[in-house]
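Here it is: the structure, laid out below.
One chain of protein is taken out of this complex; the other chains stay put.
Each chain gets a letter, A, B and C, in the order it is written, and its residues are counted from 1.
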Amino acid sequence: MNKKSLLRGLAAVTTLLALALAGPAPASDEPIRIGAFVSATGPASFLGDPELKTLEMYVERINEQGGVLGRPLHLVHYDDGGSASEARNFANRLLRRDRVDVLIGGSTTGTTLAAVPLAQRARTPMISMAGALTIVEPVNPWVFKTPQSDRMAAERVLADMQDRGITRIGLISGTDGFGRSGREQTLEVAEQFGIEVVADQTYGPQDTDMTSQLTRIRTTEGVEAVFNFGFGQGPAIVTRNYAHLDIDLPLYQSHGVASDRFLDLAGSAAEGVRLPASALLVPDALPDEDPQKPVVQGYKQAYEARWNTSVSTFGGYAYDALHLAVHAIEQAGSTDPKAIREALESIQGFVGVTGVFSMAPEDHNGLEPESFRLLEVRDGGWVLIH
Amino acid sequence: MFAEFLQYLFSGVTTGAIYALVALGFTLVYNASHVINFAQGEFIMIGGMATLSLLGMGVPMPLAIGLAILLAAVLGALLHQLAIAPARQADVVTLIIITIGASIFLRGLAQVIWGKEYHALPSFSEQESIEVMGAVMYTQSLWILGVTTLLVLALALFFTRTLVGKAILATSMNRQAARLMGVRIQFVVMLAFTLAAILGAVAGAVASPITLTSYDIGIMLGLKGFVAAAIGGLGSGVGAVVGGLLLGIAEAMTAGYISSDYKDAVAFLLILVILLFMPRGLFGSRVAERV
Amino acid sequence: MRLSVPSKIPGLPVLAIVLLLVPIVLNDEFYLDIATQVALIAATVVGLNLLVGYAGQVSLGHAAFFALGAYGSAILTGTYGWTPVPALLCAALLVATLAWLVGRPILRLKGHYLSMATLGLGIIIAIIINNEGWLTGGPDGIPVAPFSVMGFELSIFDEYQVLGMTVSGALAWYALAGVLLLLAVWIAQNLIDSPIGRALRAVRGSEVAARVVGVDTSHYKLLIFVISAVYASLMGSFFAHYTGFITPQLATFEHSIELITIVVLGGMGSTYGVIIGAVLLLLLPQLLTDFHEYEMMMFGLILMLTMIFMPRGLLPTLSGLLQRSWPRRVRSSGQED
């Protein structure tokens, strides 16, 4: 070590000391409080469960690595069970009792929207893990979200159909928030891709058999492909019923099934199914120059080693939410909510699991449609196409 | 056209048979104790989930199902001994709330033990589908129908040919008289809970290859089973089966011919209409109230 | 079963004092927020208790009326630009009409068949709210404007000057909810103490006995069904304005079960009991959060144990313990049928 660097080091230490002593900044051991409300049980546990697991795991990891700004993270989390009223109450508790610095949640559009006014009122940045466009459009200064919008998923699927020369499709969707919103977006944008939705069927989130709906789609004149917008076990049953009915048309799923669990549940019926998904499902197939490759590989490995279950896209949303928050806090250099908010808004090129985030004052999602990869199931595994 | 109709019918009969099995469980408990056991759905979940986790441990399928049924039977008996029997003097509504508490407890327990993910059981037969006159049917549907038929027959024999069965029947007709005849009511009721739990577990095991299973599958199946039992006329075994099939077929036909958005709503509307014309369900007792 | 609280105890003033004490003891916006919701739900179940606890008619679909009130207010104020008060009255009128129309055929059913029919009705309404997204916002829910009277807006996010004091919006809302609860209790008690209330209680005690002395029981069952639906509708409207965002989850079977559980837990036929039931059931999720994945188990366990050891509900069982010295109650065989 030469003199120059020693001097520079000393200077840095002195500056730091001076800063620490002078400012009213909180003591370095005071934890940074991250509040999360997720739907860990109930009908949306498909989303909330991997989200919570991811948050718990990475808060531990970050703390093992010395925390943020030299302060540990403290995760306070509640389970809203998928209920918007509970979500509102827990968000309120996080903001008023637990006085968290950043709010992460909710898992669904409904639980998110119920909490938005509270976050706005408390002037605390909030990062949602729900899909609907309405969360960030129009932009609320305090609200951000990590998943791509459902519209992007619909566009990705419809674009691929267009490429294949498909013009008439059958749509089947769940009647839960995810499916409903996806259905609306698909119906809205289909025309731009020269595609006509000629059959439009739905199923309840707890239904156990969709052969009736699929039979109806099959008997509709001129259907060339079928698109299922839904999450949870529903799409797996749709896929099984689809193969069972021996429908010989391309089947598309949404990102709502983007998890290896779908392959387990649907089994051989899933062969040939296409869907838009984040890079998470095919980490090893990504080209080496893809900036997401190491992030995605790391997350998948860590998650599966820790929880002994396969990763899902939804856990990825939580990974991104937490890391965006941490990144913003580091950039802001403090836990001042306004500073965090501004840092979040100016994040550029942040590589996450879901995609590469570049926020802007008018874009609180920050993802490009390209963050969705198009995958196909072949031989019981995911294959990246195009 | 006909193939289409047949396809809806197959779909309806399959789900209907599952509802029927659940409804039979409700009927058994109702007969013995006049309680609507809202924890019935959880036994279906336990049947499916326990079979699955035993399979995962390498236990062969028939043994796994057997053990899952045993587990459910024990839990059913415990439910009665620990939760229902101590409160037997309580109002019927109170007992219903106890069973709701029990169902939440069991669901919570399952979630801690087995996690929250959905799972699929393999189909019982190698070949998964067969074609009948232009429509396709799951071979598992045949299993479900077969098992339902067998259980209904077994129950019928049990109630008419065995002493214990007759005791349950007597209790359902007139508690006081049964007690005077030397029937140990509490034992009979416990037996009914155990049998209902067994029925539920069997339903869970045979249905899971089609319905998939998870810790919360019991909510929906339990609700539908209760509805089926009520259309049939609470307390009637035949009614439970007919009610279950009717509900399943109504749902499938509505989804096929009217609107998939409103398939559940139409099914419930049908039930309301049935109840308005037959206030005690299709097969409910018509005996005038004693005053 | 006797009335839980002897009518000699002036329940209303006691309730008023407790309501006054809450903001003094728990001077915190989070607790006030929960207390406001508890008061609104308590008022709802005071109405439901008239039907279930006093008249003995079990409804498993009451959440639907609550949700219809909430959505009626949300849609009339949001989509059609009405002011909140006419909107909630109109919603209540619609709910009353609906309850009257469906109640007539449905209430002829007895026991579990009535439960079944109300459950079906509730589920149908829940499905409609979920599916008709163009009107209701669908499963993702719909925002609701703050409550206002004659241009004066009451928002939890504002502050108000009252007699020179600064009152937070949360406190103002709590006061409104408290007054609503007191009113709900007062009206319910008046009704119970009247010949109408006696006729209702007789429906539960012995419907045949009521009929042979000239009580038109089907008329009274319908009346109380409509009243309890209106209670639910009005409170649903206030709840919607208060929380500012509603989803179809308000109408679900699970929410109906929650309402009926509050009634049974607190004590059927005990107005103050069901208020305690509401406090307990709504606080429980907040109290159990430390159990994390064991939360659901704990909730089920507490519910079961309470009902096993206090089968008549919290308040009746506790006040029963206090009155042990009373003569032993004789259960007659006439109750069994």
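Simple rule for what comes next: contacts are C-beta pairs under 8 Å (C-beta built on N, C-alpha and C of every residue); 3 or more make two chains touch, one makes a residue touch a chain.
Just so it is clear, contacts and distances are computed from a predicted model.
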Of "NADH-quinone oxidoreductase subunit N", "Multiple resistance and pH regulation protein F", "Propanediol dehydratase large subunit" or "Branched-chain amino acid transport system ATP-binding protein", the UniProt protein name belonging to the chain not shown is "Branched-chain amino acid transport system ATP-binding protein"
Sole residue of C:Val149, C:Val208 or C:Leu287 that reaches the chain not shown, by the stated touch rule: C:Val208
Could I get the residues of chain C that touch the absent chain, sorted low to high? 1-3, 187, 190-191, 193-199, 201-202, 204-206, 208-217, 223, 269, 326-335, 337
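By our rule, only the chains that are shown with their structure count from here on.
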Of all chains present, which has the mean Cα position farthest from that of chain C? A
For chain A and chain C, let me know how many angstrom lie between their CA-based centres, rounded off. 37
Between chain B and chain C, what is the gap in Å from one C-alpha centre to the other? 32
Interface hub residues of chain C, defined as touching at least two other chains: 131, 293, 295-296
Residue numbers of chain A (touch at least two other chains): 40-41, 175
Of all residues in chain B, which touch chain C in the complex? 30, 36, 83, 86-87, 89-94, 97-98, 100-109, 111-112, 175-176, 223, 226-227, 230, 234, 261-262, 264-265, 268-269, 271-272, 275-276, 279-281, 284, 289-291
In the complex formed with chain A, which residues of chain B make contact? 4, 7-8, 10-12, 14-15, 18, 111, 115-120, 128-129, 136, 138, 207, 210-212, 214, 216-217, 219-221, 251-253, 255-256, 260-261, 263-264
Quick check on the complex: what are the chain C residues that touch chain B? 52, 58, 105-106, 108-113, 115-117, 119-121, 123-124, 127-128, 131, 208, 253, 257, 260-261, 264-265, 268, 293-305, 307-308, 311-313, 336-337
